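And then chain A:
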Amino acid sequence: MARVALCLAVTGCTRAADAHVPAGAVITLAGSTSIQPFAERWAEEYAGGRIIVQSGGSTAGIKAAHDGTADIGMSSRALQPAETAGLVETVVARDGIAVIVHASNPVRALTYAQLRAIYGGTIRNWRQLGGPDAAITVITREDGSGTRDAFEQFVMGASHEITASALVTAYSGGLRKMVSQDPNAIGYVTFSQLNPQVHALAIDGVTPTEPSIASGAYRLQRPFVFLTRGAPQGAAQQFIAYVLSDAGQRIARAEGLAPVTIQ
Partner candidate 1 sequence: MTMPRLLAPRSAQRVAMTLMWAATAATVGLLLFIIGFVLRRGASTLSWEFLFSSPRHSGALGGILPTVVSTIYVSAAAVLVAAPLGVAAAIYLAEYTKESRLTRVIRSGTDALAGIPSIIFGLFGFAFFVTALGMGWSILSGGLTLGLMILPTVIRTSEEALRAVPRHYRDVAQSLGASKWQSIRSVVLPAAAPGVMTGVVLGIGRAVSETAAVIFTAGVALKMPFSPFDSARTMSVHFYTLTMEGISDDMAYGTASVLVVTILLINIGAYTIMNRLTRKYR
Partner candidate 2 sequence: MTVAASISDRVVIDIRDVSIRYGDMVVLQPVTLQVFAGTIHGVIGPAGSGKTSLLRSINKLSVELDDATVSGRIEIDGNDVLALRGDALAALRRKVGIVFATPQPLPRTVFENVAFAPRMAGVRDEGALRATVERALRSAQLWDEVADRLDLMASQLSGGQQQRLCIARALALNPSVLLLDEPCSALDPITTRRIEDTLVALTPDVTVLLVTNNIRQAERIATRTSFILMGELVETAPTSRLFAEPRDSRTRDYLAGRFG
């Protein structure tokens, strides 16, 4: 499975894949930058119409679905109660967030409490976790990144904050590269970003795999949600149906996401 980083740093592309432009209705998707590259992959394969994919972040996507500037809003976080009014949510895939360490790191599993302590800056040495006597290099994403939001939501909770001494990078691929180069590093990337250079830890005994994410056993994950004003219909409904079809879900799996409709 070609787990190649697809996430574009700043997805400014406002035009559909120009490889081939199928006839039929034009649908605009807007929202989460995490979903955007995968939406483009679906758009490339979709024969039922021309798909324009824009970014702007989950909040922008939710707003776009509300005021109709986009046929389908994309959100990679659960909606707050106030945001759900008039919107129908359709989960099209799930993206786990894998906690990664250097391949040579003996530590293979952590609890959520330990993870919170590491990122909170209270546990500072691998020895406290059964690893070598070395300072832990904590690496995180920049403020505003969807992946960081999800990590903070599930691991840190409202009361804790990620330590100020953590290294910060604006690129998930870059974070993975930093972890792969520093034996004492710990970081987190989306499940689709995993590659053999780094090792994904089991959290509370559950290792992030496609099934464990799909089933919800692996709790550190976020849903990829397509939002429509009212029940999806017309061209939007056809595209969502395509994405949930076997073909669409196989693309999701190929891109490292956990499909929702196929095992």
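Basis for inclusion: all candidates are chains of the complex that A comes from, given by their letters.
Throughout what follows, a residue touches a chain if its C-beta (ideal position, glycine included) is under 8 Å from a C-beta of that chain, and two chains touch if they have at least 3 such contacts; residues count from 1.
Note that this is a predicted model, so its numbers are computed, not measured.
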Can you pick out the candidate among 1 or 2 that touches chain A in this complex?
1
What residues on chain A touch candidate 1, complex-wise?
2, 4-15, 18, 37, 169-174, 176-177, 180
